[in-house]
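Every protein chain but one is kept in place in this view of the complex.
This part shows subunit A:
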């Protein structure tokens, strides 16, 4: 069985977001790039499934759509333990385009399970995984918090409002995963970093594909007004303010 994990390359979560060229472009100067936190958890879980001798997972690879500057992120995925990395050489500007590129690759090189994170922490599109499922005509399960294999079936938990559902799905499958899927993301060890240098990072030419959306401009949120302080000995004043000033009680 082969598992493919979609990787998005995103600014570190502590990044102070700035824009340039009249607020039409993200200013990436000085930005540290990381594997999208959910994708990192997905990769961790995929590797756990591979290591479990009861399963027959023989490959865990990662795929990413982006330019050469993102190779460091893919090397990190290899250092964490992925067998191969594929980079489709294109600018990831629109979810439909990105999903279409990955689907085009999958059509030629089938995988049994595709993992994707619930969203990318930069543009928060929440759509690539489910789009791949549709391009491929695969089943898909979203909001996945746990994945286990049972022969050729996949047993998943999916979060629903106020609870969860246990689901059995057939392969091939796209699982869009979120928090809970793995306990903590794996950190590359020295040996992994050494081995990653020898692992294949294949660069694939992009397929002809349309973009359906475009970014027009960015805005930063308005500065928030000062915080009104209430004395700890007079909390009833807070209740009063929440009722009559903020009108939220």
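Note that in this section a residue touches a chain if its C-beta (ideal position, glycine included) is under 8 Å from a C-beta of that chain, and two chains touch if they have at least 3 such contacts; residues count from 1.
The working rule: contacts and distances are computed from a predicted model.
Peer 1: Pick from "Cell division protein FtsX", "Electron transfer flavoprotein subunit alpha", "NADH-quinone oxidoreductase subunit B" or "Spermidine/putrescine import ATP-binding protein PotA" the UniProt protein name of the chain that isn't shown here.
Peer 2: Answer from the record: the omitted chain is "Electron transfer flavoprotein subunit alpha".
Peer 1: Among A:53, A:68, A:190 or A:232, which residue is in contact with the omitted chain in the full complex?
Peer 2: A:232
Peer 1: List the residues of subunit A that touch the chain left out of this view.
Peer 2: Against the left-out chain, subunit A lists 11, 13-15, 17, 19, 37-38, 94-96, 99, 118, 121-131, 133-135, 139-143, 145, 155, 158-170, 176, 179-180, 184, 210-221, 224-225, 227-232, 235-236, 238-243, 246, 248-249.
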